[in-house]
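Beneath this line is the structure, given in structure tokens, with notes to follow.
With one protein chain held back, the other chains of the complex are shown just where they sit.
Labels run A and B following the written order; every chain starts at residue 1.
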Amino acid sequence: MTAAADGGGYLRNAWHVAGWARELDGGAVLARTIMDEPVAFWRGGDGEVTALEDACAHRMAPLSLGRVLDGGRRIRCPYHGLEFDRAGACVRIPGQSAIPPGARVRRYPCAEKWRWLWIWMGEEAKADASLIPDFHWNDDPGWVSVGDYFHVRGNWRLLVDNLMDLSHVAYVHATTLGTEAVADFPVAVRRERGGVQVDRWIVGEPAPPMFRAVGGFAGTVDRWQLIDWRPPAHFAIDVGCAESGSGARDGDRTRGITMYSNHSVTPETQGSCHYFWHHARNFRLDELALTETLAEVTRTAFGEDVVIIEQQQRRLEAARPDRPAIDINADAGALQARRVLDALLVAERDAGGGA
Amino acid sequence: MTAAADGGGYLRNAWHVAGWARELDGGAVLARTIMDEPVAFWRGGDGEVTALEDACAHRMAPLSLGRVLDGGRRIRCPYHGLEFDRAGACVRIPGQSAIPPGARVRRYPCAEKWRWLWIWMGEEAKADASLIPDFHWNDDPGWVSVGDYFHVRGNWRLLVDNLMDLSHVAYVHATTLGTEAVADFPVAVRRERGGVQVDRWIVGEPAPPMFRAVGGFAGTVDRWQLIDWRPPAHFAIDVGCAESGSGARDGDRTRGITMYSNHSVTPETQGSCHYFWHHARNFRLDELALTETLAEVTRTAFGEDVVIIEQQQRRLEAARPDRPAIDINADAGALQARRVLDALLVAERDAGGGA
Partner (left out) sequence: MTAAADGGGYLRNAWHVAGWARELDGGAVLARTIMDEPVAFWRGGDGEVTALEDACAHRMAPLSLGRVLDGGRRIRCPYHGLEFDRAGACVRIPGQSAIPPGARVRRYPCAEKWRWLWIWMGEEAKADASLIPDFHWNDDPGWVSVGDYFHVRGNWRLLVDNLMDLSHVAYVHATTLGTEAVADFPVAVRRERGGVQVDRWIVGEPAPPMFRAVGGFAGTVDRWQLIDWRPPAHFAIDVGCAESGSGARDGDRTRGITMYSNHSVTPETQGSCHYFWHHARNFRLDELALTETLAEVTRTAFGEDVVIIEQQQRRLEAARPDRPAIDINADAGALQARRVLDALLVAERDAGGGA
């Protein structure tokens, strides 16, 4: 294969994370570009979230700089005062009674779930809220979750590659999450439920620093990294550790500890993306100091990925289109995911573009 | 219509404001790009202002970094010392006596008037100083004027649209100049003297905060906004207020107060422009505190427009060319101005491009 940087387009008939739910608190209007389109988000007094094209039907002024009215039922353009309802229809034009046909902005299906905001950029009729992928770990009393958002100057698929192959943990996160042993253990790749699953077991090795710290492991441990990817870019990753011989490798992980390292990536432009993640644990729930430590460690670690990815993006953009690139064994999961994505993109394009 | 962002070119056979006269004080050389061309301005000891192409005929070094010689009669290139006279002719080349043919830079007709610098980017033979539009309010003992300059990352015509329709005052300047009532009153549009005039009367409404403050109006007032636009982008706007029933609406505005809100916009590139404005009053002339307040209020208000326009520009550049846009009643003046400008641009192009 070659290293071409075309990014392969966007998958529009799918749910994407648009933000943290808390970004709408206090009546804030959130402006965010998704798949090259500016979008304005707000939450009404009744809790309903609206996502409209962030460009007035009149002269493209940003609605996100305008004012939310009537408990969130309307937004008023900051420039000439046109008002739009939650469906994107213009319902008032100052100084005139008639509303011209076509006076509307695009409305995007959206939802608030698992403490994240979700948006559907494709055909509205297909936007089924039950398709929002499971990230309950981020909003579950049995788990404590920490998380954040990074803006990344790289194509979203570079992060899919990144997260499908955790051998990088050994190198990128050598001082945070990793141990070098990781990359030497093989992975098993499955393709189920429309996504790809990658399992890696690191058996009979000393525990890395983080597990020693949070789990008190002294001797050798069996560790697992169980990646569950659902297209376009949703990752639930079960990362855990148990004492060697405790039965974890044979299916009984109850005597170990586990954390979910979850990620979701949304295209902003061909060369940039929004990276949302959270990290959840189901033990020592009340220990605030541990929560703060985990928040800091994961923020540092995922920031290390961003540095690499932004440099990759620059090199891909500058490379000759025929610049060769090799694949390695550890890519097995990433290559499966690429194939799934390519097929979905082709299918959507053939069906009319998803919008 | 659609939202295309082509900007429609430049009108070259016209006077444009290039700067504030004070920018040349103290022997300063001003470098400013106008219609994609770098220009160097300076004032001689005899008061004469010169505008030359800001790129040496030899290797394009910026003359504006050079030295003005002989009381302003010549400028010397900072790189190899070539000297150019006020007509743009090279008159000295160090180390040689002969001046090659073609050793010249473009000279632009320019003038200093109404405390502004003016430039003519088109055919020199047509540059008639008597065509400089009237902005006497900025240089008249009967008026006190405050003003400033903004660099705006938006096409100049977005500001023409902005200033032809003051219904935006109700929304953009809700906390400074506006009241919401403005947008509900209709405008009358005329087309005289090569430009477009837009009159709006707001009758029998409470005075907005600024008029209450500067004019002491307690009850209801009749207000006017009388826009006089002259192409390409010169605006004299008579903004005033009188007690309701004092005869203002019938033509006798002498018992009210008035301020002139004047604006002139000059293209820098297709995506950016120079925005000059001043605000003049003919009452309470000696009150310095009032002058300072008006300077601050207007600077704040016009800066609010810049925010909107820069966002518009970004959206126009990113929009699909067929993205629809609607017009509203309040656009009547702006649409007339667009028609005048389009016709002038076509005429200039047909006649050979203006340069």
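Keep this in mind: contacts are C-beta pairs under 8 Å (C-beta built on N, C-alpha and C of every residue); 3 or more make two chains touch, one makes a residue touch a chain.
Keep in mind it's a predicted model, so treat the numbers as computed, not measured.
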item	value
Full-complex contact with the absent chain, from A:37, A:53, A:112 or A:161	A:161
Given B:100, B:194, B:219 or B:303, the one touching the chain that is not displayed	B:100
Touching the absent chain when the full complex is considered, from B:11, B:24 or B:82	B:82
Missing-chain contacts mapped onto subunit A	3, 161, 165, 167-168, 170-172, 180, 183-186, 307-308, 311-312, 315-316, 318-319, 324-330
Hidden partner interface residues of subunit B, rising order	36, 38, 54-55, 57-62, 65-66, 76-82, 90, 93-96, 100, 102-103
